[in-house]
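Note that one protein chain of the assembly has been removed; the remaining protein chains are unaltered in position.
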Amino acid sequence: MRIPLLNELPQGPYYGVLAEFATPADLLHACARVRDEGFTRWDAHTPFPVHGIDGAMGLRRSPLPWIVLVAGLTGAAGGFGLQWWVHASAYPLVISGKPYLSWPAFIPITFELGVLFAAFGAVIGMLALNRLPMHNHPLFHSRVFERVTDDAFFISIESWDPRFDPSATEKLLESLGARSVELLES
Amino acid sequence: MTSEHDHVVSLRSEEATIPPGHSWNRIPVIGSACALLGVVGCAILGPANPKQFFFSWLMSYLFFLSLALGGLFFTLFMYACQGGWGIVVRRVCETVFATIPVMATLFVPVLFGLHYLYPWSVPGAAEQDALLRWKAPFLNVPFFLIRAAIYYICWSFIALFYYRLSRGQDSTGDFAVSARLRKFAGPCIIVLALTSTFAAIDWIVSLTPHWYSTMFGVYFFAGSFIGFIALLSVVVPAMRGAGLLDTVISAEHLHDLGKFLFAFTAFWAYIGFSQFFLIWYANLPEESFWFKARLEGSWEIVSLLLMAGHFGIPFFYLMGRAVKRRGWTLAIGGTWLLVMHFVDIYWQVMPTLHPEGVRPSVLDIATFLAVGGCFVAAAGWLMRRQALVPLRDPRLAESLMFENA
Partner (left out) sequence: MAQTEAELLDNPVEGNPTLILRSPDFHAITEVVAETVERPTPIGWWIFFIPSVILLGLLGVAVSWLFWEGIGIWGLNIPVGWAWDITNFVFWVGIGHAGTLISAILFLFRQKWRTSINRSAEAMTIFAVMCAMLFPGIHVGRVWVIYWVFPVPNQMGVWPNFRSPLLWDVFAVSVYGTVSVLFWYVGLIPDLATMRDRAKTRVRQAVYGFFALGWRGSVRNWNHYESAYLVLAALATPLVLSVHSVVSMDFAVSLLPGWHTTIFPPYFVAGAIFSGFAMVVTLMVICRTAFRLEHIITLRHFDYMAKIMLVTGSMVGYAYATEFFTSWYSGNPYEFFTFMNRALGPYAWAYWIMITCNVISPQVFWFKKARTNIPYLFVASIIVNIGMWFERFVIIVTSLHRDFLPSAWGYFSPTIWDISCLLGSFGLFFTMFCLFVRFLPMVATSEVKTVLPQANPHAGEGAERQVGDYRRATVPTHRKPAPGSAY
C-alpha cells in the first residue's frame, strides 16, 4: 500500500478524519474494525508501540532485515576485499611471517565494516521506508494531535481512501468509541 | 497486578506424561539394545587395538558428558536469571543431566586406559621430559583420580539436588522450592564452571601435556552448551511430533530455542576462533603445534568442515524467523549441530592418536553406541517415570502462555 509522497497529499478540501481514543485496548479494537471495513489509506498513531497493533491493522512485517542483510554483506565483502587488495596486490609486505592473504587477521575489520554498513542500512532504510524526515504533515495542524507523543491514541483516515466519506467515516469512528473525532482541512 | 499468580495453573498429569503404550516408552529398551551392541563390538575389537578403543571411548564419553553438563548449565542459568519461557522444557533438561551419575560409572573404562591415553601417566615418562617433570605435581595418577572423584561428586550432587527438588515440586507445588533452587543456582554455576574447566584440562588438554590454553575451559563450555541446545532442538520437536506435549510447547518456545541455538553458534565460533587466532598470530611453537597437527593432511579438511559446518552454515540457516518456529526445520538445525559438536570433540581428541590423518574406526561407532545407548536408556527411563513438564511450578502458566513479542 503506497504512502503518498510529500507532494501527493490529498487534493480535496479535507485531509481526512482524525479520531482520538483513550486507551490502547480501545485503539486496538477500533483498528481491527477499520481494517475489516476495508479502508486502506489510514493509519493509527500512538506514543509508544502497542503490542498486537500491527496485526490489528493488517500490516505486513517490515522488509528492513533484508535491506540490512544486503548492506552488511556488502560492507563485509568490501572490507575483506580492501584488505586483500592492499596486502596481496597493492603493496604486499611480509609481516610477522604470515602469508600475504592472511585471512584470519582480516576477520576483525571485515566484521566491523559489515556491522557498520548493516547499521547504516538499518537506519537509512528505516528512515526511507518511513518517509522521514517529514517535518510538515497535515496532522500537525490538529491541536489534540499534540498529545500523540504523550498519552493519546489516534486513528487517521485519509480522504484519498476510496471508502472515505466525510460524514460516514466520522460516524463510524465515533461508533468505535472515539473520545473525539475531527475532520481536518487540507 | 494481574491475578495470574494468585492461582497455580495445574496441568493434569495425564497431559504431561508419556501415555502407556506410547512408542517412547520403548526408548530405554532401544537404548539398552544399542548399548549392548556397542559393548559387544568393543569386547570383540577392543583387545586387538586397545589404544584406539580407549581414545574412541574417551571421545564418545566426552560427547555425551558434555551434553549432560550443558543441560546442567542451561537449567542453572534459567533459575539464576528467572527466565520464564523455558519452564516447559525444563523437565527435559533435568532428565538429561540427571544421567550424570550414570555417566560417572561410564568413566571407569577411561581409568583402565590411562596409560594409553595420557603420556604423563606412563611411569618413567617424567624422567625424559622436563615439562612433564614440572607438571608432575598436578599431572600424576593419584591426583588425577582424586580430581575426577571431586568432579563427579560435585556434578552428581548438583544434578540430583536440582532434579529431586524439581520433581518433588510436582506434588507439593511449594513456592519455597523455586526460591531455594534459585538461590543456589549462582554458587552452583561457579562450582560447575570451575570443575568443568579442570575436567576439560584433565581429560582433553592433558592428552597433549605440553600444550595449554587459558581459553579451553570456556571452549569446552561453549561446545557443551550448544551441543545441549542442539539436543533440545531435536528432542522437543520430536516429542511434539510424537504427540507428547504438543499442546504445551508452542512455536514460541521453539522460536526461543532457535534463538539460543543461533546465538550460541556465534558464541562457539567466537570462542573457538579467538583461541585459534591468538595462537596462530603469535606463532609460538610451544602452543601452535596443537593447531598445526589439526591443519595437516586430512585433519585440515575436518578443520574447514568445523568452520563452515559448525558456524557458517548454521549461522545463515538459523537466521530466518520461520526456520526457528517450525519443528522440523529447527530439528534439522539441531541434528546438524549435534553432528558438528561430535566432529568438534573428534577433532579435539583424535589427532593425538592419529596425527597422520583422519582414521575412522569401527571402534568409534562401537563406543558411541555403548556410551550413547546407556545415556539414552537412562534418560528414557527417567522420562517414563515422571511428568514431562514441571507440573506445579509457580511460573508454569507464564511459560505456557509465553509469546515472542
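The chains carry the letters A and B, assigned in the order they are written, with residues numbered from 1 in each.
Assume a contact is a pair of C-beta atoms (placed from the backbone, for glycine too) under 8 Å apart; a residue touches a chain by one contact, two chains touch by 3 or more.
All values derive from a computational prediction rather than experimental measurement.
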item: Residues of chain A (touch criterion as defined above) contacting the omitted chain; value: 3, 23-25, 27-28, 31, 43-55, 57-62, 64-65, 68, 72, 82-83, 86-87, 90-91, 93, 95-96, 98, 102, 105-106, 108-109, 111-113, 115-116, 118-120, 122-123, 125-127, 129-130, 132-137, 139-140, 145-151, 154
item: Where the unshown chain meets chain B, residue by residue; value: 1-5, 7-12, 81-82, 84, 130-131, 134-135, 138, 175, 178-179, 182, 186, 190, 193-194, 197, 201, 210, 212-218, 240, 246-252, 266, 270-271, 274-275, 277-279, 281-282, 284, 286, 321, 325-327, 394-395, 397-398, 400-401, 404-405
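Basically, only the chains that are shown with their structure count from here on.
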item: Of all residues in chain B, those that touch chain A in their complex; value: 273, 276-277, 280-281, 283, 319, 405
item: Residues of chain A that touch chain B when the two form their complex; value: 51, 69, 96-97, 104-105, 107
